[in-house]
Every structure is written in structure tokens, then in C-alpha cells.
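A single protein chain has been removed from this complex, and every other one stays in its place.
On to chain A.
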Amino acid sequence: MDFISAFMVNSTVQAITPILLAALAGSLCARVGVFNIAMEGQLLIGAFCAVAGSHYTGSAAVGVAAALVGTVVFSLILAYGATVFRGDAVVICIGMNLLASGLTAYLLRQLFGVSGVFSDPNIAELAKIRIASIQSIPWLGWIVSRQTVLTYLSWALTALVAYVLYRTPMGLRLRGVGEDPEAAGTMGIDVRRYRVVTVLAAGALTGLGGAQLSLGTVGIFSEDMSAGRGWIAVVAVMLGRDNPLLAALACVLFGIADALSVKLQAQGLPNQLTDIVPYVVTLAALVISYRRKRGTRLA
């Protein structure tokens, strides 16, 4: 019973949030035909802006707002680079990831005079919302209650993204733009505009993810703290085949794998070994989904 504690379930749920938001962003971009693999850098920019905003004002809400604005501005590179300037999205994204890593480390030194890790009592963290009627229920209380507002928002956004994509005229147009931009253009759709707006909206989603990363637990920024979460989100997008709901499911799977690795470490296994668990699960999931895809084609 005590193999996985309720507290750990709680921390797993909040750890999923940034990956989930990034995966939603990636799914949206894929739907308009922009292969976004810059989520790693976008999360990092979001995390940095959130800490900076929170530090200067002492308000977590301002921190989140700063993360939104900062990441959307950062995403302009991809939004315009891949449309107006006709750049290759993958190349642009690699550049953005490198830029985010260097830029945040540089600004950390310039603005706060530290390198490596920045923590300060002035950084306001996101509050954990306790829902009185639920929090006393065993297990469920730890999953559904005691989370940050961003975690609840990420669940709502998952539903919203799926609704917009599959139930609204805008979603239909988005899907068309991704499948055949030329055909969409002949039906009077401004393909470029749809792409720019979608990439920026995806930027906002990753901004929220970044804020959760730095303000969701202890209110701290460390260099390269996105630590591969953006890449896991890329894998989730691919596993979900651009469907935001399936991508969310993949994120939950990764969260469970992550919790498992922590647990195994607590059991006394060396952490070098347990750290690979999420990645092994990722690889296994990719292989399985690839085999399944091949299977359907041959049938």
C-alpha cells in the first residue's frame, strides 16, 4: 500500500503540468504544419520570466503574466521565422533552444548576479489550492486538491484545445492548414496568419508550463532547469499523433515513469540507474507505437 505514497502522487501530478502544457503547444503547432521542437527552450524562458516577475514584484500572478509575455515574444522567432521568412522550423527551433539556454544563464548573471541557481525569499511561489470538500478524501484529495492554479488550468486547457480543434470552425481550418496548406489557401484561408497565431498561442501555453516549473514548487530558477521536459513533450506529441488528448495520456505515462524512478531510488537503487527509467519508458512507447503503425499498414 505504501509503495507509492499519496504525497508522491501529488508531486507527480504537478510535475506533469509543464510537460502537458508543452505537449498541447506541440500538438497545436503540428496541426498547422509547423514542427515545433523548441518547447525545451520555451519552457526555460517561461521559467526564467516567471521567477524574474515574481522576484521584482513579490507577486506570483505577475510572475505568471511575465512568463506569458516573455514566452510569446520569444515564440515570435518561430512564428515569423517559419512563415514570413520561410525558414526551416527544425533549424529555427534548435537555434531557439540554444538561445534560451544561453540567454537565461546570461541574464541570471546580469540581473541577479548569480550563476547556477537563483533562489530568494522575495520570489513568491504559486499557492496550492485546497478544495475543502475533496482534500480529506484519501488519494483523490492529493490528486485533485493541493495543486497550483496552473495545474488545474492545464487540465481545462487540454479539454479546451481538444474542443477547439475538433468541434469549432477554427479547429477545422487549423487541421486543414496542417494537412494541405495549398488547399486551405484556395478556400480563402490565410495560412500564414493561422500559423503565426497558432505558434504564438502555443508559446503562451509553454509560458504557463515554464511558470509552473519555476514557481509551482519552491520558487527557484536554475540554469537549464527544463532538463529535457520539452523533449519529452515532443515525444508525447509524436506518440499522440498530434491529438492533444492522446498526447496528454502520454504525459501521464511519463509522469508515472518519473515517479517510479524516484521510488526506486528510495528503495536504494543508484540514482544513475533510476534516472533512466523515464527515458526507457519513452523509447519503449515509441517502439511500440511504431510497430503498431506498421502493423496497421500491412493489414
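Following the convention adopted for this analysis, contacts are C-beta pairs under 8 Å (C-beta built on N, C-alpha and C of every residue); 3 or more make two chains touch, one makes a residue touch a chain; residues count from 1.
Criterion: contacts and distances are computed from a predicted model.
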Chain not present in the shown complex, as UniProt names it (candidates "Cysteine-rich domain-containing protein", "protein-glutamate O-methyltransferase", "Heme ABC transporter ATP-binding protein" or "RNA polymerase subunit sigma24"): "Heme ABC transporter ATP-binding protein"
Contact with the hidden chain (one of A:Val90, A:Leu111, A:Ala159 or A:Ala183): A:Ala183
Chain A residues that touch the omitted chain in the full complex: 167-169, 171-173, 175-176, 179-180, 182-184, 186-189, 298-299
